[in-house]
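What follows is a structure written as structure tokens; I'll ask about it next.
Here the complex is missing a single protein chain, while all its other protein chains stay put.
Entry: chain A
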Amino acid sequence: MAYHCTVGNFTYRFNDLKELLAKASPLRSGDVLAGLTAESYEERVAAQMALADVPLVTFLSEVVIPYEIDDVTRLIIDTHDKAAFSRISHFTIGDLRDWLLSDEADTSTLQQIARGLTPEMVAAVSKLMRNQDLILVAKKCEVVTRFRNTIGLRGHLSVRLQPNHPTDDAKGVAASIIDGLLYGSGDATIGINPATDSPAATSRLLHMIDGVRERFAIPTQSCVLSHITTTLELIEQKVPVDLVFQSIAGTEKANASFGISQSLLQEAYEAGLSLKRGTVGTNIMYFETGQGSALSSGAHHNVDQQTCEVRAYAVARQYKPFLVNSVVGFIGPEYLFDGKQIIRAGLEDHFCGKLMGLPMGMDICYTNHAQADQDDMDTLLTLLGVAGINFIMGIPGADDIMLNYQSTSFHDALYLRRVLGLRPAPEFEEWLLQQGIMDALGNRLSTGLQKQLYTTLVG
């Protein structure tokens, strides 16, 4: 079905919903690379005007990737909650935007309608929203998850401690873990990106983190971000797996390029649940996503990169994840060129994920060939803190020496907690206080624990 918008004497025509969504997207390099963007500023706003008038029900009949060829589309359509949708089924996308910003759309109402929204509806409404709209609505959403502690409570900010090392050297990793813990990071997870995907190396790292966690009774969870098939193998070998990690994308073909399918995710989810390692809850999955992944594997079906991203969230929410992390600036300048594009994408991903009911965190990051620097990360970090983000990354000095990109540091997390009055996850905060690592104001204290941690970890 075609969509139209008349500006002055000229009528823009958009051939289908997919084209309308792409042309309504705020400018970003990945859509330019894919040849999907509006040809002028005027056309972009015309597309947004036309999109505002599209009824939500249209999204249930006009899919952006055919049902027959894509299992993510099938998931979206087959799991759509008609009862939840019924309350807003008379809305257009424009009506949805105004309603989301209204006081009637409070936290519990937003939670009730989440399953009635498809990713394409959520992507569409985000394209009509300014940055402050994305922040305001996201702030109203609350998504709380539990494993060994509680993440996502209002007023709390958690941190994934990311102690990567170029050769997975145990003492090198341990040194960064100690640094992070003593700076109050690590409540979302202690999560290592392994340098190689070998089961043996992954197992060794998992045993190492688990040993530290047990020894010091740290209320947190561990993760080694290996491929899900490696994790499955390790679960079978009784290796202590807390969170089950996988990168996911918004099309079947892109997921295939990651070596995964929905049935594989389901299998790993059930295997992880069977271990019953969570003490306060059963959210066990950790997913990572990022705009541009579908295009980079030639699997975007001419759908714009932000819509593809939100479709990945539909995959994620099937498995009640503990953490969902958009690695926003990692992919490079051919997808998000500069600080402005990274900041916009970060706010979109956080908003869209939260509205869909996901525990969103973000790797606020950039590579050296993108036009961005630590000032841009400070801006996005602060905005996401205001928007109520569940967790961020904590990397020593914000410099990942294994993956060669820049993110946020343990110091950055303390900054955000301080300026916004945010606290760590409650169980973890109690541990920090008990151990004398931090005081109630978030100041780091000097105690004997450091010495104990060294001797245990690096001997």
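The rule we apply is simple: contacts are C-beta pairs under 8 Å (C-beta built on N, C-alpha and C of every residue); 3 or more make two chains touch, one makes a residue touch a chain; residues count from 1.
Definition applied: contacts and distances are computed from a predicted model.
Per the UniProt record, the chain missing from the shown structure is "Ethanolamine ammonia-lyase small subunit", taken from the list "FtsX-like permease family protein", "ABC transporter ATP-binding protein", "Ethanolamine ammonia-lyase small subunit" or "Formate hydrogenlyase". Of the listed residues A:Glu43, A:Asp179, A:Glu252 or A:Asp304, the one in contact with the hidden chain in the full complex is A:Asp179. Considering the whole complex, the residue from A:Asp81, A:Asp197 or A:Asp373 that touches the absent chain is A:Asp373. Mapped onto chain A, the interface with the missing chain covers residues 29, 32-33, 163-166, 169, 171-176, 178-179, 182, 333-334, 337, 367-370, 373-374, 395-399, 401, 404-406, 409, 411, 414-415, 418, 442-444, 446, 450-451, 453-454, 458.
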